[in-house]
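Omission of a single protein chain aside, the complex is shown with its protein chains in their original locations.
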Amino acid sequence: MIVAMQEKATEEQIDFVIEAMVEAGVGVHRTTGATQTILAGVGPTANIDLSKFELLPGVLHVHRISSPYKLAGRSFRPEGTVVEFPNGVKLGSTPVVVMAGPCSIENEDQIAETAKRVKAAGGSFLRGGAFKPRSSPYAFQGMGIPGLKLMYEAARQNGLLVVSEVMEISQIEAMLPYVDCFQVGARNMQNFNLLRELGTVRKPVLLKRGIAATIEELLLSSEYIMSGGNYDVVLCERGETATRNTMDISAIPVVKKLSHLPIVGDPSHGTGHRDMVAPMAKAAVAAGADGILVEVHPNADKAASDAMQTLYLDQFEKLMGELRVIAEAVGRTL
Amino acid sequence: MIVAMQEKATEEQIDFVIEAMVEAGVGVHRTTGATQTILAGVGPTANIDLSKFELLPGVLHVHRISSPYKLAGRSFRPEGTVVEFPNGVKLGSTPVVVMAGPCSIENEDQIAETAKRVKAAGGSFLRGGAFKPRSSPYAFQGMGIPGLKLMYEAARQNGLLVVSEVMEISQIEAMLPYVDCFQVGARNMQNFNLLRELGTVRKPVLLKRGIAATIEELLLSSEYIMSGGNYDVVLCERGETATRNTMDISAIPVVKKLSHLPIVGDPSHGTGHRDMVAPMAKAAVAAGADGILVEVHPNADKAASDAMQTLYLDQFEKLMGELRVIAEAVGRTL
Amino acid sequence: MIVAMQEKATEEQIDFVIEAMVEAGVGVHRTTGATQTILAGVGPTANIDLSKFELLPGVLHVHRISSPYKLAGRSFRPEGTVVEFPNGVKLGSTPVVVMAGPCSIENEDQIAETAKRVKAAGGSFLRGGAFKPRSSPYAFQGMGIPGLKLMYEAARQNGLLVVSEVMEISQIEAMLPYVDCFQVGARNMQNFNLLRELGTVRKPVLLKRGIAATIEELLLSSEYIMSGGNYDVVLCERGETATRNTMDISAIPVVKKLSHLPIVGDPSHGTGHRDMVAPMAKAAVAAGADGILVEVHPNADKAASDAMQTLYLDQFEKLMGELRVIAEAVGRTL
Partner (left out) sequence: MIVAMQEKATEEQIDFVIEAMVEAGVGVHRTTGATQTILAGVGPTANIDLSKFELLPGVLHVHRISSPYKLAGRSFRPEGTVVEFPNGVKLGSTPVVVMAGPCSIENEDQIAETAKRVKAAGGSFLRGGAFKPRSSPYAFQGMGIPGLKLMYEAARQNGLLVVSEVMEISQIEAMLPYVDCFQVGARNMQNFNLLRELGTVRKPVLLKRGIAATIEELLLSSEYIMSGGNYDVVLCERGETATRNTMDISAIPVVKKLSHLPIVGDPSHGTGHRDMVAPMAKAAVAAGADGILVEVHPNADKAASDAMQTLYLDQFEKLMGELRVIAEAVGRTL
């Protein structure tokens, strides 16, 4: 940490700040300039609330030098995390992993047909919501565990893995037998009790970036899961703002630089419009995403939720062909 | 709802849209212009996912005419909601209600002294966190229920009410005997399971606007609580964005126009800096806020959390004097 | 246009609104529902300030149905605009056009070497600033016209076209002999006097999206140029916000849907970091961009401005190879 003193700071004020820094457990090196004194604190500062120092008399600014996350940082695992699933699928390795399925699980036919087609097109995961977070209490809220079982069976019959959203601590245990990966939605990115609980589970977690959340906040939220012992976290970019649905493709290279965790893109929620899903999925793979999460439905216009951003299965199959070429163009496979 | 057709829409396409509208339960009136056809749908549309219509062939735009919330809308209670507490304090009436206390409950001395001074200065509520949502898993996480009991006793000895944050469904029952008002934090504004559960409780809920949440999303979240039968919801503006802490004072008159619910301002989280708390508290009252939620601490610089934005008790007392004059200048009391 | 009346609107209020609409030159069709009346206005509304109608007594909302831009809209030229340059280069056609060069023109050697390498790598345009808009008055402000002449000569010796930023009406005439395309920077996107003047010029204009500007504002600004008679406008996405430099890749498919104008991406300003330029350039081409504007410099670390986001020529050559594969993967060439 660096404490820059005001130009007019007195010797007394400077001494007081040095004492406070030593008390907080950091070694201090002082630089006295013509007009300004600077104090460099060396030592473990991740647990220190640096903002307190900004309030001390004579202090101009306090800068944190080291990043506030430890386990999620790239330096923790410079080679990158590869999350391996029971059937051998690896996320964070050369193949780009595709997760596809309806927004909501609706019935057996819907999910069975989707599973068959997703597998045939080269997908690895079946996705689908059993519990749905909806802005309005009057909207469809999901089929719950019975729906999840339907999806699990359809996935297994086709050799697919299952990813589905968990909204509440109490749902974790009930969902555990039927999912290969828990999904934490954007609205729960800072539901810290839920994250902490998922840190004790031994299944991977796909963590979506919250609405308007910074990348640092996303990485700190992954730190909640990892500090509980669950290191199999997959990050997901899904569009930065509520109102404009601007999918932040640049988050992909930024996360890859800052963290060792794999990152996938969600062009369905990232755009909100069916005809923008394909260009943004291609952009995500071109920018280095480790996977794609996409909403598909046999009868997309009649989907119980998110109809506007859901692809028909034909459109999905066409997209897979295009993504394969892009993946190869950037040294990946699909 | 209004469906505007594309200039080139065919008669078949128009008929198909009309059928879909009728099927959804709305009556249709058609306007055929020289270049464009417009379909007006009349009837109950709050439960209809209008976005589906945007996908139909030939459709240009779909507009929702009526607002998607019912119970939170101003027209539901044109005269405005007044939330009354057991000791007679009313929120949403002429007096501006002040809620003050530390970010976190730390120990008996801290909370006892704070309670005495808050009461003496004219406050009505003691606030303080027993459970703390922190971005980093390494930061102080709160004292839990034992802390809450300390706050409850200090409040009652001084004739104050208690407001404290609930983060998890499982905490509701444990907190119930010790709070007069549950607070839902910005990070949980769209934790719909929690909101739904609070709808079944018979205590008021203070609902904070989420980071970057729109006012419509805030009102829809209040609708989750109200649709469960709990109509005593108090809204709270606390700064729109994570990175800039821009407290959106304009949300106060906007909410007052759209909704009958009372709204309070939180200048501590809304600004993040101690020296901006007073001007923004005054601005909030000048703009029509029904109350103020403010962080105070006997030894603010040593506060376990949020030190930077916490007022010393002396500063709080000075602020109360200033707020009183502003409140009177806008026809309120304090 | 659609005017939705309030539920309690009186017959008198409705009649008053109808009269006002007729006065404004639109035909009115009335739909009377059980609870609400809706007035549909048909006719030319692009010049009407619809917000006035929102103020009339009894009015709930006013919706614009048709878009406020005419010449820039996709329907004006459904087949898309192709901007053709004197040497036969076409922007908006199958080949992805690459514009590269330093942020600022600094001296003859710099620009000569850059020109040679850009051409060899397959670029079509040499870019470089003669006049520089800098946030601080103390930063380097550019070489002016002498610098532009250097760039023009270097470009012509290598068969390249020239694009350079114009900041002031008074610079247009002086720059005219030395540029093939005028560039309007993000800070001048709403400098309407400058845009209007460029509408009278017979050279193409590359118009950058302003900081935080909506796509509608970008298209309205292009309308200023086009309404003066200059239809050769190329749009440029360069990152939506000042503070975060989030390059909005999704603007590319959105603009292609709404407008017939070509759009290029600027991954240098769009990211601000050298190591993010390549992934975002690839993402832009994958999403359908018609071209790429990129900052390169023989000695990038010593560049007089924008050093941090400028590629070395080696890096640029490598990127061109990668972009070529992506371009082919999406049915384009480079």
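What to note about this one:
Letters A, B and C mark the chains as written, and numbering starts fresh at 1 in each.
Assume contacts are C-beta pairs under 8 Å (C-beta built on N, C-alpha and C of every residue); 3 or more make two chains touch, one makes a residue touch a chain.
As the structure is a computational prediction, the values presented were derived from the model and not from experiment.
Among B:Val285, B:Ala304 or B:Met320, only B:Val285 touches the chain that is left out of the view. Across A:Gly43, A:Pro95 or A:Gly144, the single residue that touches the chain missing here is A:Gly43. Take chain B: the residues that touch the chain left off the picture are 240, 245-250, 252-254, 257, 270-271, 275-276, 279-280, 282-288, 322, 325-326, 328-330.
Not every partner is drawn; the one left out touches chain A at residues 2, 4, 7, 27, 29, 31, 33-36, 38, 40, 42-43, 60-61, 63, 65-66, 75, 243. The omitted chain makes contact with chain C at the following residues, 46-47, 49, 51-52, 54-56, 68-69, 133-139, 167-170, 187-188, 190-193, 196, 210-214, 217, 220-221, 223-224, 227, 241-243, 274, 301, 305, 307-308.
Throughout what follows, only the chains that are shown with their structure count from here on.
Least-squares overlay of CA atoms from chain A onto chain C yields a rotation of 180° to the nearest 5. Chain closest to the overall centre, judged by the mean of its C-alpha atoms against the mean of all protein C-alpha atoms: A.
Distance from chain B peaks, on a Cα-centroid basis, for C. Averaged Cα coordinates give chain A a centre that lies 31 Å from the centre of chain C. Among the residues of chain C, none is in touch with two or more other chains.
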